[in-house]
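Right, I'll just put the structure down here and ask away after.
The complex is shown incomplete by one protein chain, all other protein chains being positioned as in the whole.
This part shows chain A:
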Amino acid sequence: MAHRRRGVGVGRAGAAAYKKKAEELNAVNLESAMETVQKLETKLSDFAKVHKNEIQLDPAFRAKFLQMCALLGVDILSSEKGFWGKLGMGDFFYELSVKVAEVCLASRSRNGGIIRVGEVNEILSQRGTRFKFANSSKSKKTSYSDDDIITAVKKLSALGSGFRTVTVGRSVMIISVPEELDGDHMQILNLAQDDSHGSYGVITIRDIKATLSWDEDRCERALQKLMGKGMVWLDINNDGKKSYWFPSLWKMNT
């Protein structure tokens, strides 16, 4: 009966033996962990070598690849120096993020710091030469997809100037100022974007009251805030009717 109290197997030796066993297991674990990482590294570099061309030229493939890496928890663009520098993706995205930043800056006086991703894409493809890099050897036009631009903006957000994306209805907007836009503003933007109420990109206080059932005060406050930031333009016609225009939602003529 007495031995029963002591326990059986390893438990008999006591806590010290447990600890030793645990350490042994840990050592084995760590070694195999490192082996696994190395195995993964070789697999990834083989993949990268084979598909390097694809990734650089085809935006669809690129998007899929980035998605895969996101699922795996790997951030390809975190550093040029690391393992992923071999892919050459870094240069592509950093160049794109610089271009996007410049486009946003150039249009800030017009739209107050909020711009559609589609518009950025159009500007880049139409006036591409103005933003071209001096050493860029790509004579063929690199086509950027909207997803590429969104990834580039995500990377820029680390620099603290308030770069971020926000979804308004059907389109994605890039905000390049650190100003905050709260729920009311977003709703108004959504409404302006909606074709079914009034014309596209314009809004009157009556529209807001009709759809969102806000009171006069609330509408005024939100619109004035947006005006102060330069994101909305006020238009008073001869009858004194006020309409509010959103330059960021206008589409460029093709």
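Please note the rule applied: a contact is a pair of C-beta atoms (placed from the backbone, for glycine too) under 8 Å apart; a residue touches a chain by one contact, two chains touch by 3 or more; residues count from 1.
Everything that follows uses one rule, which is that contacts and distances are computed from a predicted model.
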Next item on the list: Out of "Cytochrome c oxidase subunit 3", "Vacuolar protein-sorting-associated protein 36", "Origin recognition complex subunit 3" or "von Willebrand factor A domain-containing protein 9", flag the one the UniProt entry gives for the chain missing from this complex.
Entry: "Vacuolar protein-sorting-associated protein 36"
Margin query: For review purposes, identify every residue of chain A that touches the missing chain, sorted by number.
Written below: 23, 26-27, 29-34, 36-41, 43-44, 47, 50-51, 53-54, 58, 61, 64-65, 68-69, 71-84, 90-91, 94-95, 97-98, 101-102, 108, 133-136, 155-156, 158-163, 177-178, 224, 227-228
